[in-house]
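Here the complex is missing one protein chain, while the rest keep their positions.
So, subunit A:
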Amino acid sequence: MNKHVTNLAPETTDLSRRSFLVGTAATGLVLGYAASGVDHALAAPAPANFEPSVWYSIAPDGLVTVTCGKADMGQHVASTMAQIVAEELGASWKDMRVQLASNDPKFNDPVLGAQITGGSWSTMMNFDAMSRAGAAGRIALTEAAAASMGVPASELVVRASTISHPKSKKSMSFADVVKSGKATKTFTADDLKAIKLKSPDQYTMIGVSVPQLDIPLKVNGTAKYGIDVMLPGMVYGALVTPPIRYGATVKSVDDSAAKKVPGFIKAVTLDDKTTTTTGWVVAVANTYAQAKKAAEALKISYDGGPNAKLSSDALFAEAKRLQGLSDSGEFFVKDGDPNAAFGAAAKVLEAEYTTNINIHAPMEPMNATAEFKGDILHIYSGNQFATRSGAIAAGAAGIDPKFVVMHQMWLGGGFGRRLDADMMVPAVQAAKAVGKPVKVIYTRENDMTMDFSRPLTYQKVKAGVDGDGKLVALSHDVVSAWPTQRWGIPDFLSPSVDKKGPLDAFTVNGSDFFYTVPNHYVRAIKNEMAHNATPSGQLRSVAPGWTFWAVESMVDEIAHATGKDPAQLRVELLDGKGKNDGGAQRLRNTLLAAMGLAGYGTKKLPKGEGMGVACVSSQERATASWTACVAHVAVAPSGEVTVKKLTVATDVGTQVNPDGIRAQVEGAALWGMSLALFEKATLKDGGIEQTNFDSYTPLRMSQLPEVAVNVIANGEKATGVGEPAVTVVAPAIGNAVFNAVGARVRGLPITAEAVKAAMKA
């Protein structure tokens, strides 16, 4: 069982143990925190604003500017926060504006206690706080308007940024009330808690596809990303990264040729005490083009370090070795006794499932701009984890984290990549070395070869079925690098069931599914070799991206071995018994919805075509969005797989912005398909072999299938949508391939060669 997060409902307090402080500022210290990333012409002016909450202010012209503490990487979360505020505040959508928060701790996530954006957590964890903030503003404005109008507040109606008194036909706009200066009510935490929020039947804003506030800036080139930051006197840094992903050291740097490049200032060899990077050198010059030329002219010799000979094959071999040891790893799930049950089982299936290294490759290459101003280090960068990244920047500078101000920008893609802080180190150390602000921009080659990648994974699953074809036992070993342990934040780890110590649940989430299996073990096994050679990160959907690949493939294999329809077997396993009550039924219903929408089993498909199903409870058991997919594929005799259609259904409880959810679910599903078929990175001689979009090849428009997205909003609490649909697609495609041509592929990505080989087998 995943103990580190239990059911969110109703107050999400169980997540509070994740609350932590890394590098947050001392209370009362004035650092000049500033919001950024906003079109300042659109933002509300400072004087005489009404600020009922840290989360927004209302200007005398009535414009409401919401400060978003979450990183906006395309999920339009700033707009979503504004929408939740606007619902309770009673503001018109046309009056809403957004800006991005600095790392001032007052903007920390109310549940997580830090600034971190991931896990598809933002909406579910901020819904209540934003609703209460909005309601507080409405109450304060209403009371002030009541005083001005000389009528009881209880008789006032708030709608579309206007407070009206139907009896007297008096009304005041929000602007009027703010200008009056009478809205001064403040709210304590207890006051906020006591506010009675709207019931869903009273919603007029939540559930409406209002236009996303950041989109106009993104069609005319005015949205400012980290890479667009320009500071007076700024110079540029281009990176030289070693041929080995991690562990190399610089022996010598010969800058004689670089010195001949016009504009060259200095080569800075990083001294990274945060151990985020190894063997990196920054060439600093007046322009980026000059910096890049200088970087290319540097002659650097390296000591390759301990990982210089390692390859993907070696990491897989080590994973297999570790899995074979009886005392490896720690238990994440330990129900019943699978080993005893296997002995009594009528049939036992065993299979290995693998995934290769995957690269985030957001379209905006990593970058950061650093400026020392007096005692304060200012960082400009789009980042998903300001709390930790600020601390890493401080570590790189050798200063206390409380002296770092992070200026958030729009993110040109995140997908988990910008949870990491490596880009802070070259920017900070180059700025320190040259005494000027420095913007460091990674080349695509730096970005790909130094990614904190989705780790290579090896999973062994063993299933026992009794004489009636009932699944009675499952043991599941998951061997991988441990991306979250690398952060060094104990609260992000979870205690193991067998008390062997903390484990990285972000390597096994998903394996604690909602199927009823009386005897069930899951072991989380750290592949130390992979952990050291390929420092891994959180890639969109994280562990469920590989655990469900194994689980949902195995469930299909069990169905075929016992002569059952794979979808029907899932429905049987989702019986909602015991601890699975509630979640299992939601997932079952979602699966049935997807099946119905896809026409699963209703028609005979042509030869070489097949449909496959999968259903998942991503991201975590306690924070699941119930998601199911039916993939329809055509497989050529060459083994080449063409996805004809993906039908995805997802139960998100409450939808804030239906169109935005569809966009996220479709993007996530296509990520799942891209990871399933097109994306593969490999380690050779300690280095990542793929360097650009010619060798690492995400899905392009010509590979786009038909995607049907169906969102189930049943009135439960809002859940996340950025990631879950990633995880359901690969197993659905794999299962469809099997149904099409009888080829069972157990490794990702599913290549034509692998399908062809499995067809022959």
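We take it that contacts are C-beta pairs under 8 Å (C-beta built on N, C-alpha and C of every residue); 3 or more make two chains touch, one makes a residue touch a chain; residues count from 1.
One rule holds for everything that comes next: contacts and distances are computed from a predicted model.
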item: Omitted chain (choose from "ABC transporter permease subunit", "Cysteine-rich domain-containing protein", "Isoquinoline 1-oxidoreductase alpha subunit" or "RNA polymerase sigma-70 factor, ECF subfamily") - UniProt protein name; value: "Isoquinoline 1-oxidoreductase alpha subunit"
item: Contact with the hidden chain (one of A:Ala48, A:Leu704 or A:Ala757); value: A:Leu704
item: Which of A:Ala175, A:Leu197 or A:Leu217 contacts the chain that the document leaves out; value: A:Leu217
item: Given A:Val157, A:Ala317 or A:Met363, the one touching the chain that is not displayed; value: A:Met363
item: Residue, one of A:Asp176, A:Glu640 or A:Asp659, that touches the chain absent here; value: A:Asp659
item: From A:Met230, A:Ala636 or A:Ala757, residue that would touch the chain that is not displayed; value: A:Met230
item: Hidden partner interface residues of subunit A, rising order; value: 73-76, 211-212, 214-225, 227-228, 230, 236, 262, 287-289, 361-365, 410-415, 441, 443-444, 659-660, 663-664, 666-667, 670-671, 674, 692-694, 698-702, 704, 707
